[in-house]
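Following this message is one structure expressed as structure tokens.
Omission of a single protein chain aside, the complex is shown with its protein chains in their original locations.
Per-chain residue numbering starts at 1, and chain names A and B are given in the order in which the chains are listed.
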Amino acid sequence: MTDTNTNMRLKLPITCFILEIILIILFGVLVEYDKETDAKKWHNSSHSEYDNDFYYRYPSFQDVHVMIFIGFGFLMTFLQRYGFSSVGFNFLIAALALQWATLMQGFFHGMHGGKIHVGVESMINADFCTGSVLISFGAVLGKTSPVQLLVMAVFEVTLFAVNEFILLSLLGTRDAGGSMTIHTFGAYFGLMVTRVLYRPNLDKSKHKNSSVYHSDMFAMIGTLYLWMFWPSFNSAITEHGDDQHRTALNTYYSLAACTLSTYAMSALTAHDGKLDMVHIQNAALAGGVAAGTAGEMMLTPFGSMIVGFVAGIISVLGYKYLSPILESKLKIQDTCGVHNLHGMPGVMGAIVGAVTASLATTEIYGDGMEDVFPDVADNTRSASSQGGIQAISLAVTLGMALVGGLLVGFIMKLPIYGAPSDASCFEDSIYWEVPGDEGSHEAQLTTVRTEEFAKPEETEKLN
Amino acid sequence: MTDTNTNMRLKLPITCFILEIILIILFGVLVEYDKETDAKKWHNSSHSEYDNDFYYRYPSFQDVHVMIFIGFGFLMTFLQRYGFSSVGFNFLIAALALQWATLMQGFFHGMHGGKIHVGVESMINADFCTGSVLISFGAVLGKTSPVQLLVMAVFEVTLFAVNEFILLSLLGTRDAGGSMTIHTFGAYFGLMVTRVLYRPNLDKSKHKNSSVYHSDMFAMIGTLYLWMFWPSFNSAITEHGDDQHRTALNTYYSLAACTLSTYAMSALTAHDGKLDMVHIQNAALAGGVAAGTAGEMMLTPFGSMIVGFVAGIISVLGYKYLSPILESKLKIQDTCGVHNLHGMPGVMGAIVGAVTASLATTEIYGDGMEDVFPDVADNTRSASSQGGIQAISLAVTLGMALVGGLLVGFIMKLPIYGAPSDASCFEDSIYWEVPGDEGSHEAQLTTVRTEEFAKPEETEKLN
Partner (left out) sequence: MTDTNTNMRLKLPITCFILEIILIILFGVLVEYDKETDAKKWHNSSHSEYDNDFYYRYPSFQDVHVMIFIGFGFLMTFLQRYGFSSVGFNFLIAALALQWATLMQGFFHGMHGGKIHVGVESMINADFCTGSVLISFGAVLGKTSPVQLLVMAVFEVTLFAVNEFILLSLLGTRDAGGSMTIHTFGAYFGLMVTRVLYRPNLDKSKHKNSSVYHSDMFAMIGTLYLWMFWPSFNSAITEHGDDQHRTALNTYYSLAACTLSTYAMSALTAHDGKLDMVHIQNAALAGGVAAGTAGEMMLTPFGSMIVGFVAGIISVLGYKYLSPILESKLKIQDTCGVHNLHGMPGVMGAIVGAVTASLATTEIYGDGMEDVFPDVADNTRSASSQGGIQAISLAVTLGMALVGGLLVGFIMKLPIYGAPSDASCFEDSIYWEVPGDEGSHEAQLTTVRTEEFAKPEETEKLN
């Protein structure tokens, strides 16, 4: 990380242009409309226009889309001088990742005569994969150049698709809301990357690694959109009917319970009982992560609330006690604390999913078993084997994330991407034209100040 | 309000934990999936997966959800030093209220074999009830501790459910968008609470009971989301088909007309003709409130626009002339002016609903009468009796709200909840860890300032 030539004038355009041109060529060669989006194919069979899957997935897609761009983007604007980068790099790498994910997931999820088919489901899946990259972004936030992030996105999307393929296609794992594929993978991948990129002298920019009043307000926009739309996220690609409905409902209760336990723990762990915005902005979301696998199952509102309640407690404790240890002992500098929001709650969600799966019976699921556990419904495996598979999937995901993050971390460490120096981390102005910070009435005071500074005798006094 | 031990370290966690654990236990005992969310029950009958009510209610639910958490939350961030509390306590009490409301409404709206059934309709209803609590929160904003608010939420949700039961189930009142059940109830309940909690020396924190430039911008986010999604709010639980469609349309026109009259009145009532953000942020929404009851009826776009137009005028006049009188004469300190946004427009909406109902004829409604006025359609009562019932319902609601608010106000007045002192009202820092307020470039000035303060001779001079 010693390369401080952070001028992006050539690096960023070259990277973006090369990546986008490759994408366009590959899309030209490989991608075609699926039968729901193709004028000819859709009109070839007899059905109502209203049967198009657009009407049953697109509202969920848009909610997910808001989570990716507004939710993740603004959640990370809490840093005082890094708002442009948080929301702007989030925007850039998400726009790249969703295109690349379409290809990678299309490739692994099954080609149709050599072609990748696209429609609203591929859009949702691509956004999901993008979410994983953005989680990793949270771990390295403030310490990487946009080129490094693009490189990370390309590799992480690829590994995400491999892991997802192993889980969903090879193992027959259930993970509708991605406790494993998205959250656990994204978090531990990012943690390993930030470990490899460890900066021993990061305290040089320590004073910028914190929030100010307004940046915390902007971050709450991100938090609330994530919180509100998480039920749509977890239910976006479950089977239609009761499955989507139930998943949304379970997630909604998990989040509500999580919010109460987050506030409780935030006050309890502070000497003066004051609430900490870091906890509210993040830990209150852990209930959504933890309901990511079991949300589509017959978890019941009761079970969902317990899951959310515990997730909130774990997450706050993580922010309060574990993160400092990870930094001091394991040299993991986790800017957004993704280990507390996505890592531990993701692992917890995987375990809850494994347990819930192993308890599945026909008495509970009836004919709905086919939607939730197709392998159990057709007697390919028992409910307890399904539970076992779910547990194995967690191990696979952790392995893929840690090894993948290690490798990609070393690629990102090459001193060619214009990473910021230790002293210029968490600072927009190295990559952005940053205007002043005066507001309307403020400006009058500014004028006075400027005059003040202009007077030599005053300036002398001040310095 | 003399207890100024505002340390929440034990009070808040204990309250949250007890409430959430009670909720979890009650959910475990009482709540089960309805037939649209249960894997077995849904797959027991023959229908398309696409018939699930999820697809016909969930988009509306998400719009309502955004109104509750972003809409109400950010609308109240207009105060200069109370943004964390506005959006944060809104988040906390909404997360509690929606859980408690599920139980209370489920209990009153009919149990199924001793069980409360949940699905997207219960989610919408719970959010509606929560909206009522948040309206009351607006009246006491800045003057209560989070524990007081949780206590208020528990009692208010209960009384809301009783009132809603009396109106919708016993009296057969129509109130799709809740002009009465939500707005009138929430407003007068909150006004009575704030009356009981009257603080004669509130002017000690007067300088903080106002906005700054950026806080007004944040508040506009809340306003616009409420404004845009109000058509979804009013139509969220009407009957399917023309009813939802018409309700959304009527509300849309009412709001548009209201916006024009709000801007007009805001300029007209200012000496210098300058627009007042308080009016724009609030009064422009009165059209949604006032169309809450009649919105589902054959009000016509023409009628809707008149309703919105008048509501905007009334609301601005309320902010300008009535609120100061309420405070000075009746000792009602209504921080957000909920009387002007929810109180008067709610009463107006109830009256418009009563009149519109009494004018209903088969000639106008055709077979659609059954959806809008089932009691009129099956000749249980005449249209004019329906109108009478609507009027009586307003009186019942006002009575319930005022008496309920009085009682709950006294409960909240107990000096055990850590309410802020008069001087520390409208101030985040008593309940929140509050960071500094410097932005990017500002920070350089801050450094100078800090040095300045550090110099003893300078500091002496300043003080």
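Criterion: contacts are C-beta pairs under 8 Å (C-beta built on N, C-alpha and C of every residue); 3 or more make two chains touch, one makes a residue touch a chain.
For clarity, every value in this text was computed on a predicted model and none was experimentally measured.
In the complete complex, the residue from A:L75, A:L96 or A:A248 that touches the missing chain is A:L96.
Only one residue in the set B:A95, B:L317 or B:M369 touches the chain that does not appear here, and it is B:M369. In the complete complex, the residue from B:Y33, B:Y55, B:Y319 or B:Y431 that touches the missing chain is B:Y55. Within the set A:M123, A:L224 or A:V289, the residue that contacts the chain not displayed is A:M123. Touching residues on chain B toward the chain that is not drawn are 51, 55-56, 59, 63, 80-81, 208, 210-217, 220-221, 224-225, 227-229, 232, 239-246, 248-249, 252-253, 255-257, 259-261, 263-265, 267-268, 270-277, 280, 284, 298, 300-302, 305-306, 309, 363-369, 371-372, 428-429, 434-441, 449, 461-463. Taking the whole complex into account, chain A touches the unshown chain at residues 7-13, 15-17, 19-20, 23-24, 27-28, 31-33, 36-44, 49-50, 52-55, 58-59, 62, 65-66, 69-70, 73-74, 77, 83-84, 87-88, 91-92, 95-96, 98-99, 118-120, 123, 146, 213-214, 218, 221, 430-443, 445, 448, 451-452, 458.
Methods note: only the chains that are shown with their structure count from here on.
Remark: chain A and chain B have CA centroids separated by 31 Å (rounded to whole angstrom).
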